[in-house]
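A single structure is presented below for examination.
Note that this complex is displayed minus one protein chain, with the remaining chains in position.
Our next item is subunit A:
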Amino acid sequence: MTAPLLEIRGVSKRFTKRLDVAGKIAQHLGSKIREETVHAVDAVDLSIAPGEVLGLVGESGCGKSTLGRVVAGIHGASDGQILYDGTDIAALTGAEKRAATLAIQMIFQDPFASLNPRMRVEDIIGEAPRVHGLVSTSDTSDYVEEVMGKVGLDPSLKRRYPHQFSGGQRQRIGIARALAVKPKFLVCDEAIAALDVSIQAQVINLFMDLRQKLGLTYLFISHDLSVVEHIADRVALMYLGRIVESAPTEELFAAPKHPYTKALLAEAPRLDQRKRDFAPIEGEIPSPLDPPPGCHFNPRCPLAREDCRARRPMLETISPTRAVACHHWTET
(Lines give C-alpha, C1' and ligand atoms only; values in the text may rest on other atoms or scores of the structure.)
Protein backbone atom coordinates (compact mmCIF):
# COMPACT_ATOMS: atom_id res chain seq x y z
CA MET A 1 0.00 0.00 0.00
CA THR A 2 1.21 3.50 -0.83
CA ALA A 3 1.73 6.13 1.84
CA PRO A 4 -1.56 7.77 2.74
CA LEU A 5 -2.26 11.28 1.44
CA LEU A 6 -4.23 12.10 4.54
CA GLU A 7 -4.07 10.42 7.89
CA ILE A 8 -6.35 11.05 10.83
CA ARG A 9 -4.73 9.96 14.09
CA GLY A 10 -6.78 9.68 17.25
CA VAL A 11 -8.80 12.76 16.41
CA SER A 12 -11.47 13.83 18.89
CA LYS A 13 -13.73 16.83 18.82
CA ARG A 14 -15.62 17.88 21.92
CA PHE A 15 -18.06 20.75 22.18
CA THR A 16 -18.49 22.05 25.72
CA LYS A 17 -21.29 24.28 26.84
CA ARG A 18 -19.84 26.19 29.77
CA LEU A 19 -21.94 27.37 32.67
CA ASP A 20 -22.47 31.09 33.03
CA VAL A 21 -22.50 32.87 36.40
CA ALA A 22 -26.20 32.17 36.96
CA GLY A 23 -25.63 28.49 36.13
CA LYS A 24 -22.74 28.24 38.57
CA ILE A 25 -24.82 29.75 41.37
CA ALA A 26 -27.68 27.38 40.58
CA GLN A 27 -25.27 24.44 40.65
CA HIS A 28 -23.92 25.61 43.98
CA LEU A 29 -27.44 25.70 45.38
CA GLY A 30 -27.97 22.07 44.41
CA SER A 31 -29.47 22.34 40.93
CA LYS A 32 -28.75 19.44 38.58
CA ILE A 33 -27.29 21.82 35.97
CA ARG A 34 -23.85 20.76 34.80
CA GLU A 35 -21.40 21.56 32.06
CA GLU A 36 -22.46 19.66 28.98
CA THR A 37 -19.86 18.11 26.75
CA VAL A 38 -20.69 16.53 23.41
CA HIS A 39 -18.15 14.02 22.12
CA ALA A 40 -18.98 14.64 18.50
CA VAL A 41 -15.90 12.76 17.33
CA ASP A 42 -14.26 10.26 19.64
CA ALA A 43 -10.68 9.13 18.93
CA VAL A 44 -11.05 8.39 15.23
CA ASP A 45 -8.25 6.86 13.14
CA LEU A 46 -8.51 6.82 9.38
CA SER A 47 -6.14 6.99 6.48
CA ILE A 48 -6.85 7.81 2.89
CA ALA A 49 -4.51 6.86 0.03
CA PRO A 50 -3.83 9.23 -2.90
CA GLY A 51 -6.57 8.95 -5.51
CA GLU A 52 -8.86 7.00 -3.22
CA VAL A 53 -12.50 7.76 -2.51
CA LEU A 54 -13.35 7.02 1.11
CA GLY A 55 -17.05 6.97 1.90
CA LEU A 56 -17.91 7.98 5.44
CA VAL A 57 -21.36 6.73 6.36
CA GLY A 58 -23.52 7.12 9.43
CA GLU A 59 -26.84 8.23 10.83
CA SER A 60 -27.57 11.91 11.36
CA GLY A 61 -25.83 13.21 14.45
CA CYS A 62 -23.12 10.56 14.47
CA GLY A 63 -20.35 13.14 13.98
CA LYS A 64 -19.46 12.52 10.36
CA SER A 65 -19.90 16.15 9.35
CA THR A 66 -17.88 17.31 12.36
CA LEU A 67 -15.08 14.96 11.38
CA GLY A 68 -15.21 16.40 7.85
CA ARG A 69 -14.95 19.93 9.20
CA VAL A 70 -12.00 19.00 11.42
CA VAL A 71 -10.24 17.51 8.39
CA ALA A 72 -11.00 20.63 6.32
CA GLY A 73 -9.56 22.82 9.09
CA ILE A 74 -12.82 24.62 9.91
CA HIS A 75 -12.86 23.22 13.44
CA GLY A 76 -9.68 22.58 15.39
CA ALA A 77 -9.39 19.05 16.79
CA SER A 78 -9.65 18.70 20.58
CA ASP A 79 -7.17 15.82 20.48
CA GLY A 80 -5.16 14.02 17.86
CA GLN A 81 -3.51 14.99 14.62
CA ILE A 82 -4.38 15.40 10.97
CA LEU A 83 -1.41 14.44 8.81
CA TYR A 84 -1.34 15.69 5.25
CA ASP A 85 1.30 14.04 3.10
CA GLY A 86 2.98 12.78 6.26
CA THR A 87 3.18 16.06 8.19
CA ASP A 88 0.96 17.32 10.98
CA ILE A 89 -1.02 20.27 9.61
CA ALA A 90 -1.25 21.93 13.03
CA ALA A 91 2.57 22.07 13.25
CA LEU A 92 2.99 23.86 9.93
CA THR A 93 3.45 27.63 9.64
CA GLY A 94 3.57 30.28 6.92
CA ALA A 95 3.59 29.23 3.31
CA GLU A 96 3.56 25.52 4.10
CA LYS A 97 0.47 25.90 6.23
CA ARG A 98 -1.24 27.85 3.51
CA ALA A 99 -0.37 25.21 0.94
CA ALA A 100 -1.81 22.48 3.17
CA THR A 101 -4.94 24.54 3.88
CA LEU A 102 -5.57 25.11 0.19
CA ALA A 103 -4.83 21.48 -0.68
CA ILE A 104 -7.79 20.34 1.41
CA GLN A 105 -11.07 21.87 0.31
CA MET A 106 -14.65 21.21 1.23
CA ILE A 107 -17.90 20.89 -0.73
CA PHE A 108 -20.92 21.71 1.40
CA GLN A 109 -24.34 20.19 1.70
CA ASP A 110 -26.56 23.22 1.31
CA PRO A 111 -26.06 24.82 -2.11
CA PHE A 112 -28.00 27.86 -0.88
CA ALA A 113 -26.23 28.69 2.40
CA SER A 114 -22.78 27.81 1.09
CA LEU A 115 -22.54 30.64 -1.46
CA ASN A 116 -22.27 34.25 -0.37
CA PRO A 117 -25.50 35.80 -1.73
CA ARG A 118 -23.91 39.23 -2.18
CA MET A 119 -21.06 38.16 -4.42
CA ARG A 120 -21.04 37.52 -8.14
CA VAL A 121 -20.04 34.07 -9.31
CA GLU A 122 -16.73 35.38 -10.66
CA ASP A 123 -15.86 36.80 -7.23
CA ILE A 124 -16.97 33.68 -5.39
CA ILE A 125 -14.70 31.54 -7.56
CA GLY A 126 -11.93 34.05 -8.22
CA GLU A 127 -11.44 35.64 -4.80
CA ALA A 128 -9.28 33.00 -3.13
CA PRO A 129 -6.89 32.35 -6.06
CA ARG A 130 -6.42 36.11 -6.49
CA VAL A 131 -5.85 36.78 -2.78
CA HIS A 132 -3.36 33.92 -2.54
CA GLY A 133 -1.57 35.03 -5.69
CA LEU A 134 -2.30 31.83 -7.63
CA VAL A 135 -3.35 34.04 -10.54
CA SER A 136 -2.70 37.71 -11.20
CA THR A 137 -5.58 40.17 -10.97
CA SER A 138 -5.65 40.65 -14.73
CA ASP A 139 -5.78 36.89 -15.41
CA THR A 140 -8.45 36.18 -12.81
CA SER A 141 -11.31 36.60 -15.25
CA ASP A 142 -9.90 34.07 -17.74
CA TYR A 143 -9.03 31.71 -14.94
CA VAL A 144 -12.58 31.84 -13.56
CA GLU A 145 -13.94 31.00 -17.02
CA GLU A 146 -11.56 28.06 -17.27
CA VAL A 147 -12.64 26.68 -13.88
CA MET A 148 -16.32 27.20 -14.70
CA GLY A 149 -15.83 25.23 -17.87
CA LYS A 150 -14.27 22.39 -15.89
CA VAL A 151 -17.39 21.96 -13.76
CA GLY A 152 -19.82 22.32 -16.66
CA LEU A 153 -20.99 25.88 -16.07
CA ASP A 154 -21.46 28.34 -18.89
CA PRO A 155 -18.64 30.91 -18.39
CA SER A 156 -20.88 33.67 -19.75
CA LEU A 157 -22.90 33.47 -16.53
CA LYS A 158 -20.01 34.61 -14.35
CA ARG A 159 -21.47 38.07 -13.76
CA ARG A 160 -24.58 36.61 -12.16
CA TYR A 161 -25.46 36.18 -8.51
CA PRO A 162 -26.06 32.81 -6.82
CA HIS A 163 -29.83 33.27 -6.52
CA GLN A 164 -30.11 33.21 -10.29
CA PHE A 165 -29.00 29.58 -10.45
CA SER A 166 -30.72 26.28 -9.72
CA GLY A 167 -29.61 23.96 -6.90
CA GLY A 168 -27.48 21.79 -9.18
CA GLN A 169 -25.79 24.77 -10.78
CA ARG A 170 -25.11 26.30 -7.39
CA GLN A 171 -23.47 23.08 -6.27
CA ARG A 172 -21.26 23.31 -9.37
CA ILE A 173 -20.33 26.86 -8.35
CA GLY A 174 -19.37 25.50 -4.92
CA ILE A 175 -17.24 22.83 -6.57
CA ALA A 176 -15.62 25.42 -8.86
CA ARG A 177 -14.82 27.60 -5.84
CA ALA A 178 -12.99 24.69 -4.23
CA LEU A 179 -11.22 23.66 -7.45
CA ALA A 180 -10.02 27.21 -8.10
CA VAL A 181 -7.29 26.87 -5.44
CA LYS A 182 -6.06 23.62 -7.03
CA PRO A 183 -6.76 21.24 -4.14
CA LYS A 184 -5.58 17.64 -3.94
CA PHE A 185 -8.17 16.51 -1.45
CA LEU A 186 -11.90 17.21 -1.33
CA VAL A 187 -14.15 16.73 1.68
CA CYS A 188 -17.68 16.33 0.33
CA ASP A 189 -20.10 16.81 3.19
CA GLU A 190 -23.43 15.35 2.02
CA ALA A 191 -22.60 17.20 -1.16
CA ILE A 192 -25.52 15.78 -3.12
CA ALA A 193 -28.09 15.18 -0.38
CA ALA A 194 -29.92 18.47 -0.97
CA LEU A 195 -30.24 17.95 -4.73
CA ASP A 196 -32.98 16.36 -6.86
CA VAL A 197 -32.31 12.74 -7.71
CA SER A 198 -31.78 13.50 -11.41
CA ILE A 199 -29.26 16.23 -10.53
CA GLN A 200 -27.56 13.98 -7.96
CA ALA A 201 -26.46 11.64 -10.74
CA GLN A 202 -24.98 14.54 -12.74
CA VAL A 203 -23.03 15.84 -9.79
CA ILE A 204 -21.75 12.37 -8.87
CA ASN A 205 -20.57 11.95 -12.45
CA LEU A 206 -18.87 15.33 -12.22
CA PHE A 207 -17.03 14.17 -9.09
CA MET A 208 -15.90 11.00 -10.86
CA ASP A 209 -14.79 12.99 -13.92
CA LEU A 210 -12.79 15.42 -11.82
CA ARG A 211 -11.19 12.57 -9.95
CA GLN A 212 -9.88 11.13 -13.19
CA LYS A 213 -8.83 14.41 -14.78
CA LEU A 214 -7.29 16.08 -11.75
CA GLY A 215 -6.26 13.06 -9.68
CA LEU A 216 -8.32 14.14 -6.69
CA THR A 217 -8.78 12.22 -3.46
CA TYR A 218 -12.13 12.35 -1.71
CA LEU A 219 -13.58 11.99 1.74
CA PHE A 220 -17.18 11.46 0.72
CA ILE A 221 -19.53 11.94 3.64
CA SER A 222 -23.06 10.63 3.14
CA HIS A 223 -25.94 8.90 4.80
CA ASP A 224 -27.01 7.38 1.50
CA LEU A 225 -25.68 3.85 1.18
CA SER A 226 -26.47 3.48 -2.52
CA VAL A 227 -24.55 6.63 -3.41
CA VAL A 228 -21.56 5.54 -1.38
CA GLU A 229 -21.66 2.07 -2.90
CA HIS A 230 -21.51 3.69 -6.31
CA ILE A 231 -18.74 6.21 -5.75
CA ALA A 232 -16.50 4.98 -2.92
CA ASP A 233 -13.51 2.62 -3.09
CA ARG A 234 -13.59 2.06 0.63
CA VAL A 235 -16.25 2.74 3.24
CA ALA A 236 -15.92 3.70 6.90
CA LEU A 237 -19.00 3.42 9.07
CA MET A 238 -19.46 5.79 11.95
CA TYR A 239 -21.68 5.40 14.97
CA LEU A 240 -21.95 8.05 17.68
CA GLY A 241 -18.54 9.58 17.10
CA ARG A 242 -16.60 6.36 16.53
CA ILE A 243 -15.63 4.37 13.47
CA VAL A 244 -17.19 0.91 13.83
CA GLU A 245 -16.09 -0.70 10.61
CA SER A 246 -14.01 0.10 7.57
CA ALA A 247 -13.60 -2.07 4.50
CA PRO A 248 -13.35 -1.94 0.70
CA THR A 249 -16.81 -1.11 -0.63
CA GLU A 250 -17.52 -4.46 -2.32
CA GLU A 251 -16.40 -6.50 0.67
CA LEU A 252 -18.39 -4.39 3.08
CA PHE A 253 -21.59 -4.67 1.10
CA ALA A 254 -21.05 -8.40 0.45
CA ALA A 255 -20.02 -9.44 3.95
CA PRO A 256 -20.51 -6.89 6.71
CA LYS A 257 -18.88 -7.82 10.04
CA HIS A 258 -20.12 -5.33 12.60
CA PRO A 259 -23.69 -5.92 13.88
CA TYR A 260 -24.52 -2.27 13.16
CA THR A 261 -23.35 -2.54 9.57
CA LYS A 262 -25.31 -5.75 9.17
CA ALA A 263 -28.50 -4.24 10.48
CA LEU A 264 -28.04 -1.16 8.31
CA LEU A 265 -27.39 -3.10 5.11
CA ALA A 266 -30.18 -5.60 5.77
CA GLU A 267 -32.68 -2.79 6.01
CA ALA A 268 -31.48 -0.73 3.05
CA PRO A 269 -34.29 -0.73 0.48
CA ARG A 270 -33.40 -2.69 -2.67
CA LEU A 271 -35.25 -3.34 -5.87
CA ASP A 272 -35.04 -7.12 -5.53
CA GLN A 273 -36.53 -7.08 -2.05
CA ARG A 274 -39.50 -4.89 -2.66
CA LYS A 275 -42.04 -7.20 -1.06
CA ARG A 276 -40.51 -7.78 2.34
CA ASP A 277 -41.26 -5.83 5.49
CA PHE A 278 -38.49 -3.71 6.88
CA ALA A 279 -37.76 -3.80 10.58
CA PRO A 280 -35.99 -0.67 11.81
CA ILE A 281 -33.02 -1.11 14.11
CA GLU A 282 -34.47 -1.22 17.57
CA GLY A 283 -34.17 1.83 19.77
CA GLU A 284 -32.97 5.33 19.12
CA ILE A 285 -29.44 6.55 18.55
CA PRO A 286 -28.36 7.50 22.11
CA SER A 287 -27.68 11.13 22.96
CA PRO A 288 -24.04 12.05 22.42
CA LEU A 289 -24.33 14.09 25.63
CA ASP A 290 -24.71 10.90 27.58
CA PRO A 291 -23.34 8.01 25.52
CA PRO A 292 -23.69 4.47 26.88
CA PRO A 293 -20.54 3.02 28.54
CA GLY A 294 -18.42 0.50 26.66
CA CYS A 295 -19.49 -0.05 23.08
CA HIS A 296 -21.78 2.78 21.99
CA PHE A 297 -23.96 0.36 20.06
CA ASN A 298 -24.64 -2.00 22.99
CA PRO A 299 -28.21 -0.82 23.87
CA ARG A 300 -29.37 -1.70 20.34
CA CYS A 301 -27.11 -4.65 19.59
CA PRO A 302 -28.42 -8.24 19.38
CA LEU A 303 -25.00 -9.59 20.44
CA ALA A 304 -24.52 -7.30 23.43
CA ARG A 305 -23.12 -8.90 26.62
CA GLU A 306 -21.44 -7.79 29.84
CA ASP A 307 -18.08 -6.92 28.27
CA CYS A 308 -19.80 -4.75 25.67
CA ARG A 309 -21.17 -2.58 28.46
CA ALA A 310 -17.82 -2.48 30.27
CA ARG A 311 -15.08 -2.03 27.65
CA ARG A 312 -14.84 0.04 24.50
CA PRO A 313 -14.02 -2.21 21.54
CA MET A 314 -11.04 -0.84 19.63
CA LEU A 315 -10.89 -0.77 15.84
CA GLU A 316 -9.24 -4.13 15.16
CA THR A 317 -7.52 -5.02 11.90
CA ILE A 318 -9.03 -8.31 10.80
CA SER A 319 -7.52 -8.52 7.31
CA PRO A 320 -5.06 -6.34 5.39
CA THR A 321 -7.91 -4.17 4.15
CA ARG A 322 -10.58 -4.44 6.81
CA ALA A 323 -11.06 -3.27 10.37
CA VAL A 324 -13.95 -3.66 12.78
CA ALA A 325 -14.66 -2.41 16.30
CA CYS A 326 -16.63 -5.18 18.00
CA HIS A 327 -15.81 -7.69 20.76
CA HIS A 328 -17.89 -10.39 19.13
CA TRP A 329 -17.53 -9.87 15.40
CA THR A 330 -16.46 -13.49 14.87
CA GLU A 331 -19.86 -14.69 16.01
CA THR A 332 -21.75 -12.96 13.28
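Observations
Definition applied: a contact is a pair of C-beta atoms (placed from the backbone, for glycine too) under 8 Å apart; a residue touches a chain by one contact, two chains touch by 3 or more; residues count from 1.
Definition applied: contacts and distances are computed from a predicted model.
The UniProt record for the undisplayed chain lists the protein name "ABC transporter permease", from the options "Succinate dehydrogenase", "ABC transporter permease", "Alpha-E domain-containing protein" or "Sulfur relay protein TusB/DsrH". For the options A:3, A:25, A:91 or A:113, the residue in contact with the chain missing from this view is A:113. Considering the full assembly, A:165 is the residue among A:84, A:165, A:220 or A:297 that touches the omitted chain. Only one of the listed residues, A:87, A:205, A:226 or A:319, touches the absent chain: A:205.
Residue-wise, the contact with the chain that is not shown comes from A:128, picked out of A:128, A:193, A:303 or A:318.
With the whole complex as reference, residues 69, 72-74, 98, 101-102, 104-106, 108-110, 113-119, 127-128, 131-132, 149, 152-157, 159-161, 163-166, 168-169, 174, 177-178, 181, 202, 205-206, 209 of subunit A touch the missing chain.
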